[in-house]
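A single protein chain has been omitted; all remaining protein chains appear in their positions.
The first chain written gets the first letter, and so on, giving A and B; residue counts start at 1 in each chain.
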Amino acid sequence: MSLSIFSVQLLTGLAYGMLYFMIAAGLTIILGVMNIVNLAHGTLFLLGSYMAFTFMNQQFSFWIALLLSVAVTAVIGIIIEKLFIRQIYGKELEQVLLTFGLAFVIADTAKWIWGTEPQTMAVPALLDSSISIGPMVFPFYRLFVVLIGCLLALLLWYFESKTRIGAIIRAGVDDRAMVSALGINVGVVFTGVFAFGAGLAALSGVLGGPLIGMYTGMESDILVTSLIVVVIGGLGSWKGSFIGAILIGLIETFGKIWFPSLSMLIVFLLMVVVLIIRPQGLFGREVA
Amino acid sequence: MKKNILIFIVFLLIAFVLPFVLSVYGIDLVSEIFIMAIFAMSLGLIMGYAGMVSLGHAGFFGIGAYTVALLGPHIPNSYLLLFFSICLSGLLALVTGAIFIRTSKFYFLMITLAFGQLLFALAWQLKQWTGGADGMKVSAPLNLGFGEIVSPIGIYSVMAAAFIIVYLLLRFFVESPVGKIVKGIMENEARMSALGYDVRIYKLLTYTFSGALAGFAGSLYGFYNLFVSPDVSSWMFSGQVMMMVIIGGVGTLIGPAIGAGLFIFLQNFISTYTERWPIIMGALLVILVLVGKGGIIHWFALLKSKIFYKKRKNSDDYAPQHVEKEEVVN
Partner (left out) sequence: MSILKVENINKSFKTLQVLQNVSLEVQPGERHVIIGPNGAGKTTLFNCITNVLPIDSGKIFLEGQEISNMPSSKLVHLGMSRTFQKNNLFGNLTVEENLHLALTATKRYRYQMFHALTKHIDLKKETDEILAQWEISTRRNVKVNNLSYGEQRLLEILLAMASKPKILLLDEPTSGMSPAETAQTAEMIQKLPRTVSILIIEHDMDVVFSIADRITVLHHGEVILSGTPEEVRNNEEVREIYFGGGAKAHA
């Protein structure tokens, strides 16, 4: 593999990794704080992506479309949490099933509205060029996605370790009873966490649009990949998700070049290896 | 126990009479229900008797189906094909289970989901063998030693017999030491360990048995449908089977089978009117989760206890506590 191909694949892998990080960060924190495996998380990604696509067709710019669809998806997240999930706090199997039902409803509604034809999204004009260093060419947009991912990681790190809300959420992951004992309104925290996760999923979906496009079944692919990221990284750990996501992004990208028909198998085997060595994930707590 | 035998005999009678009253389409549908009922019971076993919630059980179903599809042209013996399907899926359940079972509840759910989706992806990507997304035809005639079975009634009889055999096997299993012990583990794992049980072995035995049964269901599906596609392994299908289990009722053997019957019936019925079955199914699931009381089989129990409660009340007798609670709710 020549240096030029290698370098651009490296960047692509990193960019995919950042997309996975964005969606997995929401998934892992919802799981960590609320004890819910949100199976509808992939469809929120899909929804964010499709909505931005529609907004752009209405002559909105990429950036406005990005903001709008993240905001709308976050609101949908609030509705889902308040209308459905709130009714069955503490019943874990029921919650899984509920999000599964919602996944069906949302995915099929998306199919109804946007059809089954694969769609593509244009790279925003501002970023539609590349930078070259010697024989290596780096598309701006992918650099941009990597940058956003790193910024998000920094932001989450700051949020978690330096702010009061972050401390509350961290306490919630470790000990839920503690949070309510402190007199904090757990309901508000849960709604916030769920909306935040939904927004992140949409962000990932929109930013992923120009790279991945939109197709039926994408929500399953993305859900499975982000679940694997969460498993590798450790439950409720943003740091773990970040590292896990980058690992998966790179392995998947290079796997597709070297073993096109076995890329999923390689990702899965990585997860199995991590699980054999550390059943609680790379950065999971001892008692998972 | 006598009551169970009575119900069983009634069921046998119904199964015997059905082909004479149903249309060919109906017979075909009930055959499919038998297959899905086996599949749902296999998942119901690990969910309701071992507390393991898997979203990857379709993976084993797919192994069974693809075993028949891929080996069918080379192995003419149906018994051998079924045997291979069961062994392969059981073996896979044993190996993967040994790794998965070490993890916590949510991890198990997520990992099994990924596992099912891996098999889905492999069926999709290994195009040269499986035909990829287009699926593949199954050219394996079902022959159990008395000629090739092609008629709907023939297929129906085989599936009904398979269902009865699996049901009896499961019944024996849950009454056996391993079945009782794994249920004890579901209730109080730490204590079972302190009593001297290696809990992982029991979970693994149950998981393996369940996986093998799912593979058996999958191979029957291969013979029945004569066509397989990657969808038989997808996590969506795993989720649908979980729906069947929940609709019917977790924690009973026959509940998941009833759930499978209702699900397949609804799916076929509603799909004739609208293409939007997934939306309706999703919505039904949401409603079931929010207002359902543990599935159909428990509704029967509830109804029964209510009738008895009224009778007893009249005779000024003691009423069980949980019934009183239900009265308050309503």
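Annotations
We take it that a residue touches a chain if its C-beta (ideal position, glycine included) is under 8 Å from a C-beta of that chain, and two chains touch if they have at least 3 such contacts.
Everything numeric here is computed off the predicted structure, so don't read it as measured data.
Looking at the complex as a whole, the chain kept out of the display touches B. Across the entire complex, the residue among B:178, B:283 or B:301 in touch with the chain not shown is B:178. Of the candidate positions B:209, B:235 or B:263, contact with the unshown chain belongs to B:209. When the full complex is taken into account, the listed residue touching the unshown chain is B:169, out of B:75, B:126 or B:169. Interface note for the absent chain: among B:17, B:195, B:287 or B:303, the touching residue is B:195.
Taking the complete complex into account, residues 169, 172-173, 175-181, 184, 187-188, 190-199, 201, 205, 209 of subunit B touch the chain not shown.
We adopt the following convention: only the chains that are shown with their structure count from here on.
Centroid to centroid, with C-alpha atoms defining each point, subunit A and subunit B lie 32 Å apart. Remark: subunit B residues 53, 55, 99-100, 102-107, 109-111, 113-115, 117-118, 121-122, 125-127, 234-236, 239, 242-243, 246, 250, 276, 278-279, 281-286, 288-290 touch subunit A in the complex. Taken in their complex, subunit A has these residues touching subunit B: 31, 35, 37, 39, 84, 87-88, 92-94, 96-98, 100-109, 112, 220, 224, 227-228, 230-231, 235, 260-265, 268, 271-272, 275-276, 279-281, 288.
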